[in-house]
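The complex is shown incomplete by one protein chain, all other protein chains being positioned as in the whole.
Labels for the chains are A and B, by order of writing; each one numbers its residues from 1.
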Amino acid sequence: MESSVLSLVIFLPFLLSFPLFSFNRAQHGTARWYALLSSLLVFAGALYLALQFNPSSGFQFEHTALQNWLGDSMDVKYSVALDGTSMLLFAFAAFMFPVVVLGSWERVTTNAREYYFFLLMLETCILGIFSAVDLFLYYMFWEAMLIPMYFLIGVWGGNGRGDAATKFFIYMLTASLVMLIGILSLGYISREMGGTFTTDYHKLLQLELPLSVQNILFWLFGLSFFVKAPLFPLHTWAADVYSESPTGAVLTGVLLKMATYALIRFNVMLFPTASANFAPLVCTLAVVAIIYGALVAMSQPNAKRLLAFSSVSHLGFIVLGIFSFTQEALQGAMILMVNSGLTTGLLLMLVGWLEERRGDVRLSEFGGLKKNMPMFSAAFLIATFASIGLPGLSGFIGEFLTLSGAFKSTTLQTGLYAMLAALGVILSAAYMLPMVQKIFTGELTSERNAALSDLTPREILVAALLVAMIIWIGVAPNSFLKLSETSSQAVIEFVTQKSASQALAK
Amino acid sequence: MPNDYLLSLPILAAAGWSVLLIILEAMLSRAALTRVFAMLGFALVGGLSVIGFPLQGLAFSEMLRIGGFQHFANIIFCLSGLLVVALSEKYLDDENVHYGEYYIVAFISVVGMMLLAAAANMAILFIGLEMMSIALYVLAGLMRRDVRSNEAAMKYFLLGAFASGLLLYGISLIYGATGELALHKIAIAIQTGSASMLFWIGFGLLITGFLFKISAVPFHQWTPDVYDGSPTPAAAFMSTGAKAAAFSALIVVVTNFSTLLQNSPTWSLVISSIALATMVVGNIAALAQENLKRMLAYSSVAHAGYMLVGIAAATPDGYSGIMFYTLVYTLMNIGAFGVVALLESKENLLLASDYAGLFKHRPMLAGAMAVFMLSLAGVPPLGGFIGKYKVFAAAVDAKLTWLALAGVLASAVSAYYYLRVVYFMFMRDPVGEAISAPATSSLAFALIAVAVVLLGVFPTEILRITDAALKFAQLPTQTGF
Partner (left out) sequence: MIYINGLNIETKTTSRMDAQLTEFGKVFLFLLVGVVFVAAGFITSSLIRPHRPYDEKLSTYECGEEPKGTAWVQFNIRFYVIALIFIIFDVELLFLFPWATVFKKIGPVALIEAVVFISILAIGLAYAWAKGDLNWVVPQPNRPKLPEKKFDKPAKKKVAEPAEPAPTA
């Protein structure tokens, strides 16, 4: 049946992960080839969906099952579908997994079976998060994701891995349990207003929630997403998790912008009036995050922590783009979500490779690497420029659209936010370029640095793939923008109309 | 009259089977054989409950109330008994206390639980409770050469007797106030007249007796000491079967008085406060425990708190949530206790830090334990989450959102100490020699873990059964008159 294709793609990685346990425990070579092929297969499936996708219409590939999942008194079911907003991120997530498997090819030597098992399980959870259109199902995927993440960080991470994993888990669990109360309240409110307890996204969209209820629910849901995002001041877990996690876990679990996607999908769509009301507050936090993240990044002696704070800063742009409520800014935020995954992902992977070779990522340890690692330097430079937002690369498109959209925003009413945020672009150059300078320029001072070898062909392939994507988005953004165009248009129209009608009712 | 026997067939079969076990033990004195027959008996009684599921009615001069609820509870008790008996042998052998009486007493305790859940009359309620409790005191003191086990049995007995005393006094006051012992007749007496002060005092004492049994705060102090000193499988039995039984009896009592209680703001406030205190105290005390048995004891206090949230909600959804919760809790907690028992008896390992590197040597056992821990913490898609979801949903429905919010925050706290075990198993390198355990038991735990996962992903049918099972318990006066 055509409609179950999406479910198949979502659960394919999970199903394919079980044969891993039949492999010999010592043979990690087989396990990683198998994992690569599996994730490529999933990517092929996602690509097929993306090609079949019709950008001009709404939700597609709908598949529902498990009617009345939690007993007859609750309209809770398994229900997945994709629209423009999620299609882009869905395909991007599927793209990142083979890249990650390739990127951490040599890294995992102990318990490889389990590593790839958790990675594939994580892929199912993430694909599920991007396609769930039932709040309960979404919550299941959202929380289930913590399990593979916890193990990936805790077992295969750096020295402080156990604490980082626990910290990550507790932060996420606390925040999302609060969201659970939000989901329950919303369900019972829907019963009071329309008959049955429901967590069906389409049905919940029809509700006309009173503003006071929206205000409370906005924060019950938002807290979870702001922690995960992470938005200032809830970002305190990020630096530890970035620096202690294995690269693969960070790239897939944290950098894929599930939280910001969820902000659009749930917070903005379900509570449009509250979102519009709180937009100035959230945007203020976003601008603070942009500048704060950049300033803290400047003072970091460790490359991984620096990248962690730079991603806090990038996140600010995305949130600003979402809460500006113009189509331009929203499209910019969509591109930024992909861009953040690509550029910070590439940088983290490069830093990870450096760590594999050198066992250290402190900036003070390096210098003059461009002499013996030319390919590495080139890739790093391109990623840095994309991250700063140089025209022609992916970062520029996103930041430009976001800032110009935020400037014109009628919800925010002032261009001040955009102007302050633009400061962040300058600051990003101020922390990224010194890092490049410290690592690559100057003389090769230490012998250990001189002994470092350049990228292997496999690593070049991974870097080239990501660089190609960065340039593709930078040069021809339309092929990506058109996927989410109709959807973002619809989001903006929906929100404006809803909040206008509520303002009228008052 | 024959209908009475048909209705209460599972209880009669269980009672008969326990006599059979005694004869068997008297004649042959072979513990291993008694064990096999005890397991067969649990399977038989559970099977009878499954077959007789649709039967319902009052039996034996309205002394017993049999319905879907009771059958479901019976299945939980038998499951708990079966699993505990299955994993006891090795532990008892290692502790040199492998007596056949252990299995007989466990079986008699299950008969008591079944009577407790099926009580339509407060006399039966008391008999069932005592039958269950006295058997449990014996189990707690099984290792009679061990001072800790003696202490556990003594403590459990004294506090349990005190709780029984309170309960009995409550029953007598209720009888004094209404002149009835049958629960549904008391309900009618109260509906026609009004609940007097005397009734409320009696009812309060009755509920206090139950709160002792489920170890709700502030009546929980015995729990850690008793669980710590008892043989570990017996502790698993107390925390699952006995708790499930006390909760079923509590549900039976409160459903009978549902109209009265739903209109009483005091009741809701009192139970909510106790639930809140139980969740908070249980979780915070568990944070500080190094010894895994004590940690699990406090965690069982905390879980009693989550279940009480369903009682506080006082809706059918809440009660059916508790029933589902007890089922999942039985599986996951026996699993967790079982792993502790396995490593404790073999290697004398009781601290979380003793589990360091278990994953390296025994990946399947470590994986199963991780599933139990995460499920106890309430992480989807595991069974423990659905249980919590149901009771918290009922609380939100009953306008107790603050209680649900406190509950989820408490369970976020609980994640920390459950994860500590996982942390040591997976993220630390092994210290000392390899921890060994028989491969067959790893497989058994893996099967329980799979059951916990399946209950989390496909709870629909079970939830439908619990919803339906509650219907008869909900309508106290439909039959019988």
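Following the convention adopted for this analysis, a residue touches a chain if its C-beta (ideal position, glycine included) is under 8 Å from a C-beta of that chain, and two chains touch if they have at least 3 such contacts.
In this text the structure is predicted, and so the values were computed from the model without any measurement.
Put simply, the missing chain touches B once the whole complex is considered.
Of B:29, B:191, B:221 or B:259, it is B:29 that touches the chain left out of the display. Looking at A:54, A:110 or A:206, the residue that reaches the missing chain in the full complex is A:110.
Residues of chain B in contact with the chain left out of this view: 1, 19, 22-23, 25-27, 29, 95-97, 143, 145-148, 176-179, 193, 196, 198, 344, 347-351, 354, 360, 429-432.
Methods note: only the chains that are shown with their structure count from here on.
Separation between the centroids of chain A and chain B, computed from CA atoms only, is 42 Å.
Residue ranges on chain A touching chain B, taken from their complex, read 66, 68-74, 111, 114, 139-140, 143-144, 146-147, 150-151, 154-155, 161-162, 165-166, 169-170, 173-174, 177-178, 180-181, 184-185, 187-188.
Taken together, the chain B residues at the contact with chain A in this complex read 317, 320, 359, 363, 374, 377, 379-381, 385-386, 389-390, 392-393, 396-397, 401, 404-405, 408-409, 411-412, 415-416, 419-420, 422-423, 426-428, 458-460, 463-464, 466-467.
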